[in-house]
Each structure stands twice: as C-alpha cells, then as structure tokens.
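Excluded from the complex is one protein chain; the other protein chains are retained at their positions.
A and B label the chains in the order they appear, each numbered from 1.
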Amino acid sequence: MIIFDHVSKVYPNGTVGLDDVSLRIEDGEFVAIIGRSGAGKSTLLRAVNRMHQITSGSLTVNGTDVTGLSGKPLRKFRRGIGMVFQSFNLVTRTSVIKNVLSACVPDMPFWRVLLGAFRKEDKIRALESLDKVGILDKAYMRADQLSGGQQQRVALARTLTQNPHIILADEPVAALDPVTAKQVMEDFVHINQELGISILLNIHHVELALEYADRIIGIRAGKIVYDGPSKQVDQAVLDTIYGEDIASEAAV
Amino acid sequence: MNEKIQKAYASAPKTWLWQLLAAFCVACLLAWSGSAVRVSNPTGNGLEVAGNILSGIFHPSAKLLFTLGTDGVPYLLLETFCIAFLGTIVGAVISLPLSFLSASNLVPKAVALVGRVLIAAIRTIPAFVYGLMFIRVTGPGPFAGLLTMSLCSIGMVSKMFIESIEDLDKRILESLDAAGCTTFQKIRYGILPQLTADFTSTIIYRFDMNLRDATVLGLVGAGGIGAPLIFAMSSYRWNEVGAILLGLIVLVLIIEWISAKIRVKLARG
Partner (left out) sequence: MSLYDRIFRPRRYRLSDGTVVEEKRSRAPLVILILVVLTAVSVRITGFNFSVLVKKGSKFFDILKAMFPPNTAYLGKIWQPLLDTIKMSFLGSFIGAVLAIPFAIAAASNIVTNRVVVFLVRLFLSLVRTLPTLVCALIATYIFGLGTMAGTCAIAVFTFAYVGKQLFEIIETVDMGPYEAMEALGATKLRAFVTAVFPQVLPTYLSVSLFCLEGNVRYASILGYVGAGGLGLIMNEKIGWREYDSLGMILIVLFVTVMIIEAVSHALRKRLT
C-alpha cells in the first residue's frame, strides 16, 4: 500500500515537480500515470522508491515512512520495490543471465560480487524469472544481441528476481515499436495478476494505458487532475489532463 | 524444480574455466616477473633520500629559478621547448611520406609491410643511441637533441598518421569524381580536409610527449634541461633538482593545457 499525503516536490532550480499530491494505492493494483511530458509523472514515480527526494508532505509505503530513509534502511526498502526503465538499463556487453543475477548483488558477500561468482540457488532463481517472461532460451546470449522488447523482458526478469511487492515502471514501452509495446504491457498484466505484484507505471500512450491498466492517474503541472478506473476515462477527462487540442490528437 | 530450468542451468557455457585459465597465466607471469626484483641498497637509507628529494622540491633554489642567463631555468626551458618544437616538426615532415607509403589502402600490401617494418625498426633504437649518432654529425648541444627528437617522433607519429589515412572516407572521392575533379583536386578537396585535423592533433600530442621526454637527451649531452637535472641529481643538490623539476612541471602543465584545448577544438571542428 502506497500513501501520498500532501506531497510536494520543488527542484533546486525552482521547477515544481509535484504540487500537493495525495493518493492511496492498494496492494495488487495496476495503475497507469498519464500526462504531458514534464507534468511530473516521472517525479511521482521516482518519489516512491526515493530516487527523488520530496520536499514536503509524507509518503508511506507498506507502513514505512519513505521521507526519513537513507543509507542501509533505504537500500533494504528498495530491495522490495522493483524498477523498470525506458532505456532498459542493462549492461549490454554481458550475458542476459548476468544482468538478471545483478538483482542478487545487494545480498551477496562482497568477494562474490567482485568475482561475479553467483550461488546455484541464485542462478536457478534468475532462470525461473527469465522463464516467467518467456525468454529462458536467451539466458546465455549477450544482452545487446536481443531486440528491444526482449531487452525490456530481461529488465523485467531482473526486477522479478528481487521478489518485489511493487514494480515501478518509468516509460517502459516508450522505446519499443507498437507490437512489442503491447507484448510488454501484457507481460505486466500477467505479472500483476499471477504474482499479485502492484504495478505503477507512467506512460504516454493513452490507448495502451486505457487498455491494460485498471486505474488511471492523470497529472498536470504536478497536480492530480484525474484519479479513477480506466473505464471511466472519456474525452472530457483527457481534455483536462492534456489540454484540449493535444488530447484529441492523443486519443486517436 | 522444473526440468526446463534444470536443463538451462546445466547448459551454462563454462566461461569461468577460461577466466580461471587466464587468471592462472597472469599469476604465473607475475610470479616469474617478481623474481627479477632484487632490492640492493648501497646508500642504505632510501627513505632519507626520498625525504631530501621532497624537501628539495618544496624549497627550490630561487637563484637558479630566476636567473635569466644561459644556465638559468628559464633559458633551459626555452631551449627544451625549442628542441621539442623543431624536433616534432622535422619528425612530422619525415613521417608524412613514410606513412602514405605504409597505408595499406593506398599502396600494395608488400610495400606497406616494408614501410611498417622500417617504422618499427626506427622506433626500436633508443633515444640515447640516436643522440650518440647525431653528436658525431653536429657535436654536442641542442642541434643533436632536435635531430634525435625528430627521429624518435617518427615511430608514433607515422603509426597514428597511418591510422587516420586508413580511416579515410572514400565516398567523398566518389562524389568528387562524379563532379568531374582531377586527381589533384580530389586530393586537395577530398583528402586533405579529412586529414588535417587528425594530423594536427597527432602532431600536437607528440609535441606534448617530446617535451616530457626531452630529459633523455641530457644523458648524452644533446642539450635541453636534462643534463643540468641529471648533474644536479648525481651530486645530490636537491634544491637545484627541485627548481628544475618545478620549472619543467609548470611548462609541461601549461603546454598540456593549451594542447588539450586545441585538440578539443580540432575534434569538434
């Protein structure tokens, strides 16, 4: 459960990232955050695992107050939250399995990290994660030999290996072609429904958001302007989120 | 556990075997090399010497540092600068034909190979041997030094020239051909613009290196700041060593800064 309570974020240069945001996301929800670029989608997402520091208000994740976290407790907290990025953020010149195994790095003795000597049970876990996203056969290939969609699946497998209860996805399909984007979105649905992991993603393809997410959060200039089931999103809602002219374009 | 997973686990390529082998080889080489290191200390007190050197560098001889005569640091630095400068230019001029003759995309493979072996041979002879050879021609002094520098520059400069030449974009020549250019025009407008930036960058980089390496010339009396430095060191006048080193460090840092600026400008156009 994620609770935002009057959260604001002002960047050092004066830009307002979030403006008095209050929200509640229950366990097991599939939430998509939509809005124009620069509206604060990414800031909202990254506040959850404290990749961005909020300036005021309070943010609680599963009973832990995120604002006060730093050092070891912060790292322990982040272990429970997976994150997937627009640019996949894989080490492209090493093998797929090594990339997935890097999720185990925080729990390993340092000499094992240095030598890259992973334990058998970790390897099995990594292979199982790869199997869940359907690319077990690619385990020993170099990551840069995979297509974009497959690379994003590797990133997903890496996240699953952490055993997270929440997955944050920052524009996960923006770098993919439409067909692959749909496949990756289906992966998210599958993970959400079968593993019961909450998914919070920001996305600028409105139609993908409406098709796959249960709940939509619309954000504009750092403020939440819509929060409700995706079925109730209509043209009027999109107009408030995007401004009229752009919304009609985006909805096509 | 799932059978599919088991199979995938078992099929892992054994890269660690290779890594282990490589690590073993390096360890063996290291152990073998380690046998060469014998500490034989005739003066008995290395730390004291190190302390003297440090204190000398921090208390440089002001007299030497600010004398404007031919034995003061400023003049020696100027001389070193001139040796390195002219040496680099002469070296670059010699390297130019040599590298065109050794570029495998311009001349037959056999010719290129001969050129490369020649360049490698020129590189092998150490600077002090060249210095001795040139002293027979010019007598001791900076003239011999600059000739030595130029021969020493040839190896690296032509190696990098060859790389630039082999990276040439030949499609431009095609388009110039299509526009009806003569061979001379093709070289002037198709090849030179591509090479000048790279070549200048190489030459400036080598100049930078020559300035550092110019101390070697002092060993054989071929001019520059090396000889006074080595004399001062062998007679334990550490504050003179300090003064000379300080001057050299400042000069090299300034030149490095300028050359880095110019090279960045060349690279970005």
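Just so we're on the same page, a residue touches a chain if its C-beta (ideal position, glycine included) is under 8 Å from a C-beta of that chain, and two chains touch if they have at least 3 such contacts.
What you see is a predicted model, and the numbers here were worked out from it, not measured in a lab.
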Contact partner of the left-out chain, one of B:L20, B:A62, B:A121 or B:L192: B:A121
Absent-chain contact - pick from A:V91, A:A117 or A:A236: A:V91
Out of B:A8, B:L86, B:A112 or B:I165, which touches the unshown chain? B:L86
Can you tell me which of B:F100, B:F143 or B:Y189 touches the chain that was removed from the display? B:F143
Considering the entire assembly, which residues of subunit A contact the chain that has been omitted? 49, 51, 74-79, 81-83, 85, 87-94, 98-99, 102-103, 105-106, 110, 113-114, 155, 158-159, 162
What residues on subunit B make contact with the chain left out of this view? 26, 29-30, 32-43, 46-47, 49-50, 53, 78-79, 81-83, 85-86, 89, 120-121, 123-129, 132-134, 136-138, 141-143, 145-147, 212-216, 219, 223, 226, 229-230, 233, 245, 248-249, 252-253, 256
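In this section, only the chains that are shown with their structure count from here on.
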Cα centroid separation, subunit A vs subunit B, in Å, comes to 50
In their complex, what parts of subunit A are in touch with subunit B? 97, 117, 120, 123-124, 127-128, 130-131, 136-137, 139-140
Would you pull the subunit B residues touching subunit A in the complex into a rising list? 1-2, 4-5, 8-9, 11-13, 16
